[in-house]
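In this view, the complex is presented without one of its protein chains, the others remaining in place.
== subunit A ==
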Amino acid sequence: MTREEIKSRGEDEKMMDAPQINNNPKPEESFNVNYLRIYYGNLFPYTDLHKWLSYGHDGKHPGCDEYYFGRREFSFTLENDVYLRYKSFKTASSMEDAIKSSFPYKIDIGAVYSVDPDKRHAYSQTGTNVFTPVERELVFDIDITDYDDVRYCCSGADVCSKCWPLMTVAIKVIHTSLTEDFGFKHILWVFSGRRGVHCWVCDPKARRMTNEQRSAVAEYFRVYKGNENNARKVVLMGYSLHPFLARSYVDYLKGFFEGELQATQSIFSSKDKYEKILEMISDEDIQSELREKWENSAARSSLSEEAISLVRWEQLKNTLQSKKHKAPTLRMCVEEIVFTFTYPRIDLEVSKQMNHLLKAPFCVHPKTGRVCVPIDPNNCDEFDPLAVPTLPQLIEEINSGGSRMDVDDDEEDSDRSLLGKSIKFFRSSFLEPLLKSCKEEIETSYKTKIGKSKDSFSW
């Protein structure tokens, strides 16, 4: 029996030859155009994406802007690396048709512009009808390759259960700040498919932020400054930490550093490793004192790597505690070390500009075949990047389960399917509260507008 393509969403599915599935598919086997066709044909949540990005402008309320969705930029990256920007769609079905006719390897979401992106050339660049971004979510991108200098288990594109917790801590720190400090309410965290996380802040206030304001928030979050050219990449001046940093340290970073990180990375256990930390101490004498202690103890120790690391950390803390008055740069050296290893490193450029594109949730990563599923920030400890559904797994499920993988199915079915759980979470924790609040806002601003025009008629 030959493989048959799914032609349109209306048709019944036909049984396909199950792809050769094994439990740990090699990268080449987990992503290809045929799998993508099936995914986009059956599983991709078009309606949810459209509902989200319409922010309540569904045309049902007189205050709706029915052209809002059509002014959003999308970009497609196709099979042969062809990159198509400034795509826009008037409706959910035109978006769906476009995706199903080109099966993009990657879909990016850009800003909402002043005019339809695909008609931008019709407008001049000066005067009042300029083509310019008008709204865009506040976004963050955290990629574990930016932590390569502090993780010893993997490097580059790899990620494992030992280093992924760095992402978990990053989510906790940033999410807490976004809600507590900035008062944002509608935040979506998404797995980037391989080695990082994306964050979409969707409050109306956030979407209307200027580039300067986005830059300010990104800089507020920035602590790590540097690269291989400087030794002390985290510099904490002053006599105390800013309340945001203090809370992050006390609630998340300190515990993580002294607990899980030591267990998985053993950052003091070898000379190479501890030299890196000694370099962060801006006092030669203290460095030498600790270096001597550790060189001498290295041979004699029968403790595990983790235990050695913990002992040395205690020694370092004690030494610095007694000597920190020697220089201002030593005052918060302990905290600096903890921050260097654990504090989130966001990609500033992604957050600063409204026109920056970011990968859409529920895309599939071409290198891993994994779906970019949402992550629950309140349960991010439980998230395992290596257990995220892959294309082969999803297709196997379609074939063997026999149940229709219709994403509009009711709740009971969705709990049993691989992707259903993620979609359910997306809807209940993010989409529904967001739409409720959007509708309220549309209602309110409509009433205000009507009220104003009524006033202008009053005598």
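Just so it is clear, a contact is a pair of C-beta atoms (placed from the backbone, for glycine too) under 8 Å apart; a residue touches a chain by one contact, two chains touch by 3 or more; residues count from 1.
Note that in this section contacts and distances are computed from a predicted model.
> From the list "Presenilin", "Probable DNA primase large subunit isoform X2", "General transcription factor IIH subunit 2" or "TMD11 protein", give the UniProt name belonging to the chain omitted from this structure.
The record names the chain that does not appear here as "Probable DNA primase large subunit isoform X2".
> Based on the whole complex, identify which of A:100, A:232 or A:291 touches the chain you can't see.
Of these options, the touching residue for the absent chain is A:232.
> For the chain left off this view, which of A:241, A:263 or A:330 is in contact with it?
Once the missing chain is taken into account, the touching residue is A:241.
> For the chain not shown, which residue from A:136, A:312 or A:345 touches it across the whole complex?
A:345
> Just the residue numbers, please: which parts of subunit A touch the chain that's not shown?
81, 126, 145-149, 180-184, 205, 209, 212-213, 215-217, 219-220, 224-232, 237-246, 345, 348-349
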